[in-house]
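With one protein chain held back, the other chains of the complex are shown just where they sit.
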Amino acid sequence: MYLATYEVDQKFGTKYHERFKKFYQHLQRNDLIAGIAMTDVKGDRSLRPSEQADPDLYLHMVEEKEDGIVVRGAKAHQTGALNCHYTVVMPTRAMGPEDRDYAVAFSVPMSSPGLIHVYGRQFSDTRKMEECGFDTGNSLYGMQETLLIFDNVFVPWENVYLYKEYEFAERISGLLGSHHRCSYGGCKTGVSDVLIGAAALLAQYNGVAKASHVRSKITEMITLAETLYGCGLASAYEGHKTSAGNYMNDFLLANVCKLNVARITNQIGQLALDIAGGLVTTLPSERDFRSPEVGKFLEKYLKGVKEVPTEHRMRVFRLIENLMFGGGAGGYVVESIHGAGSPEAQKTMIPRESNLNHKISAAKRIAGIKE
Amino acid sequence: MYLATYEVDQKFGTKYHERFKKFYQHLQRNDLIAGIAMTDVKGDRSLRPSEQADPDLYLHMVEEKEDGIVVRGAKAHQTGALNCHYTVVMPTRAMGPEDRDYAVAFSVPMSSPGLIHVYGRQFSDTRKMEECGFDTGNSLYGMQETLLIFDNVFVPWENVYLYKEYEFAERISGLLGSHHRCSYGGCKTGVSDVLIGAAALLAQYNGVAKASHVRSKITEMITLAETLYGCGLASAYEGHKTSAGNYMNDFLLANVCKLNVARITNQIGQLALDIAGGLVTTLPSERDFRSPEVGKFLEKYLKGVKEVPTEHRMRVFRLIENLMFGGGAGGYVVESIHGAGSPEAQKTMIPRESNLNHKISAAKRIAGIKE
Amino acid sequence: MYLATYEVDQKFGTKYHERFKKFYQHLQRNDLIAGIAMTDVKGDRSLRPSEQADPDLYLHMVEEKEDGIVVRGAKAHQTGALNCHYTVVMPTRAMGPEDRDYAVAFSVPMSSPGLIHVYGRQFSDTRKMEECGFDTGNSLYGMQETLLIFDNVFVPWENVYLYKEYEFAERISGLLGSHHRCSYGGCKTGVSDVLIGAAALLAQYNGVAKASHVRSKITEMITLAETLYGCGLASAYEGHKTSAGNYMNDFLLANVCKLNVARITNQIGQLALDIAGGLVTTLPSERDFRSPEVGKFLEKYLKGVKEVPTEHRMRVFRLIENLMFGGGAGGYVVESIHGAGSPEAQKTMIPRESNLNHKISAAKRIAGIKE
Partner (left out) sequence: MYLATYEVDQKFGTKYHERFKKFYQHLQRNDLIAGIAMTDVKGDRSLRPSEQADPDLYLHMVEEKEDGIVVRGAKAHQTGALNCHYTVVMPTRAMGPEDRDYAVAFSVPMSSPGLIHVYGRQFSDTRKMEECGFDTGNSLYGMQETLLIFDNVFVPWENVYLYKEYEFAERISGLLGSHHRCSYGGCKTGVSDVLIGAAALLAQYNGVAKASHVRSKITEMITLAETLYGCGLASAYEGHKTSAGNYMNDFLLANVCKLNVARITNQIGQLALDIAGGLVTTLPSERDFRSPEVGKFLEKYLKGVKEVPTEHRMRVFRLIENLMFGGGAGGYVVESIHGAGSPEAQKTMIPRESNLNHKISAAKRIAGIKE
């Protein structure tokens, strides 16, 4: 985005650029965390921002004041937004002249009047409120998304970075997308590694770690995960320093990385489910496991190999359940598809960033076609 | 199984066959529902039943009495077992002479002393206990699995259909498996149809039903679902009447059908998630939607096309969530993999049932190899 | 087509129907073979027949005479046409009123004046003319396609079955397509079986038939082939007797069958290549194998397991080469994609034949949506 603002400078002067630079310096203080809010709620997807029945279905400027602007709208799927001090708001798509009031980028503190979070439900969310320990499947980590509503929020001019310059809306979302999509090659590989470890561990607990089909599936899971990692690394390594002074990764490879995440992550998950077995979905509750009546039966009948406590085995089933169907599944399964832009967004960028004419020329040359 | 008992007859006389026939006639009374319990809990998968550290990890006969037998063990993943009057118990795998006490098939009423159900947790199970209406995603149907424990259950001789005839254990499980695996071509296609409908409906609500990529994905979902249906139909149509008088479907196609279910069902689901969008995992709760404070914001910002009430759209998101991550996901996603036998069970049957030597002969003939 | 002509009757009277019926009876004589010519050469695919720069790029009536019509155009990819006595010509697509001269169906003997075959090149075609025996890879069978040109061919009225009734053009091509697409479930499964046999045989010759990865790949090949077979069977079994007296298979399943052929056949082939090894492409010629100078080296170094003659092993490599890259690959690999209509043709039919509204209704009912 810094690059985009630099480009804005070339045309409109340095005001936004300088402001944004100042904001970044501000953020580099250790005690501030900022999120980035991009995805509008979008209403009818066949209509542009300015064509919606309700003009607020994309966030926009509703009033211009002497000391700043007032904005209204909502940003969906804001992962971790509740934990941030600030949010940086950007346009979510290309815009035309008629959408100019929607072409705004700015930052606001989360405590701004009119800023409302509505916490989304997660899969099996209320297990976190149960008294028991391991039915959530993840003893350490969680995440959350909110719908972030801007109900007439005031933003002082000094925090406005893009204002009605609609022609930069697409570029800004593309630049952020490129970083975000590249980062998925690390993020989802990391979670995948946990899932691979869980599947391999459960195979040990079930006594099948050395079965050829299990080893083959673990190898496949690793291959798939490293493919994502490789694409992310390649996009980053192929980055270059821009004239604005920041670094920009490779667009094409970033989009390829994310599109692969959308298709491959779930294949890794399916292999984990295949190795694990049906208890992922039929395992009795920890409360039953702890109960004086049936606990002893579960201790006895849910046992795998004799060296491993039944509880260990149950915990791994719950971890896999968490990542594929529970608290972690939103971030792993659904976000792998839609996070950092849905697959169709990548499919729009990929042909644009690859030099198809160059490939056609090579084909003509080799086929001996002379025009 | 009726066929298997007939085969047993050929060798051991008609006692089991006649009993089983009587039991079937018994079941044909309209007021009785019977389930079939096959999958043992299995403990260490690298060991045979008789080799387990705890001999009860496969269900077996523990005492022979004058009027019947006493059995101990547990059967996992018993879908709908709580709704049955009877359960018919069968061996889960091939057995050798050393496993003869494990080679038992019988029926018992669910009210038998010593029969214990431990209800499994389902994904997002406690939503069913919330006061609200649509957060479960399915207003009409549900299912449940129990771990069915046989804590010294007595079975009178007249209900015992297989007893120590270990050489029939594999055949019985194969016969039941063949019916069960074929039926998945209908079962999972039916659920897939609901999911296809939900995705198509949400595409309408989102205003993208006519986008070429959406239409292409719907077509793909239908193609995948009908592939499963076609394999199931083919297995059934290729069935034949056995000498015992019942009908047996085609083994090879039944196993191919189920293995395809294990691989294809989830592809259909991924396409549904792709079409639906990220709200599958970040949608706020119905309680918030009904709340006086934020309900109006959700009404406004979760709106799709203007003709459709926001609540309709939310309900479809919850239905997709149900089938992929909630109460229906155990039966759709996990059961598609492990129900009616895990993929490796089908992969064991498929080469056995296909005539590989015939294919090799054809290759030799065409390659002009003369031996 | 018979059904279509019956439908035509309903509207136009029985003239075409009766003629066509007579023709069929004619064909039932044992000594006559008829092909069906459907695919026009099509020129610019973005234009309708009547819009092409050259009006002959779809076959059409160019002159109406008292005793019949004169047609011009060309039909591509005519498999086995050279071996037929007759060809039955049909329209290849839906047509509008402006295309009425293109809406013709008729039969002509292959010896008709003006009918020209141009034989297509096949992969490695000239190996058939070499003196050696096994480099073609197939000692028994072959096929051929011609471009069939109608350079002002006269057709007497009695052999004209559709004439300017453009509104039936789509239905006729759909009806034939349905039979053709269903038949691919048998045809390509048969060839796949040969390829599976060849791969299994080569695994034996290479000494790896019992390796777990080889067995797993063979199982996968069988699963894929039987999936195609199952879809074809299901379409046929779900057929019904029409009011015209003939039988019509299930449209939806026929199209699903063919689309699966287009995607799965080559997966089978890739597994065969994986099992076989690199000699599929680097194997020296039979002439070298027979030569006094280097033959002994090839005999020695191309040996697999010691019990099998080197020539046997070479012959299997050549068979696999034939099916994947040689004389059989046109029919197996390319025809699996484009034969009986290209994949996009099936993708057009599938949503049309499946009842999407029924699926949407089911989703609404379960989601509790009341309108």
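A, B and C are the chain letters, set down in written order, and residue numbers restart from 1 in every chain.
Quick note on the criterion: contacts are C-beta pairs under 8 Å (C-beta built on N, C-alpha and C of every residue); 3 or more make two chains touch, one makes a residue touch a chain.
The structure presented is a predicted model; accordingly, all values stated were derived computationally and were not measured.
What are the shown chains that the left-out chain touches?
A, B, C
Given the contact definition stated above, which residue among C:A34, C:C84 or C:L273 touches the chain not shown here?
Missing-chain contact among the listed residues: C:L273.
Of the residues A:E51, A:E238 or A:E299, I need the one that contacts the missing chain.
From the options A:E51, A:E238 or A:E299, the contact with the absent chain belongs to A:E238.
Name every residue on chain B in touch with the hidden partner chain.
212-213, 216
Please output the residues of chain C touching the missing chain, sorted low to high.
Counting only chain C, the missing chain is touched by 39, 41, 43-47, 53-54, 56-57, 74, 76-77, 116, 118-127, 135, 145, 147, 149, 151, 206-208, 210-211, 213, 262-263, 266, 270, 273-274, 277-285, 288, 294, 297-298, 300-306, 321, 324-326, 329-330, 333-335, 337-339, 342-344, 347.
Kindly note down the residues of chain A that lie in touch with the hidden chain.
Here the touching residues of chain A are 133-134, 137-141, 193-198, 200-201, 215-216, 218-219, 222-223, 226-227, 229-231, 233-235, 237-238, 252-253, 256-257, 259-260, 312, 315-316, 318-319, 347, 350-351, 354, 356, 358-369.
Everything below uses one rule, namely that only the chains that are shown with their structure count from here on.
What are the mutual neighbours of chain A and chain B in this structure?
C
What chain lies closest to the overall centre, CA atoms only?
Centre-most chain by C-alpha means: B.
Go ahead and note the Å separation of the Cα centroids belonging to chain A and chain B.
It comes to 34 Å between the two C-alpha centres.
What is the distance in Å between the mean C-alpha positions of chain A and chain C?
45
For chain C, write out the residues touching at least two other chains, lowest number first.
Counting only residues that touch two or more other chains, chain C contributes 216.
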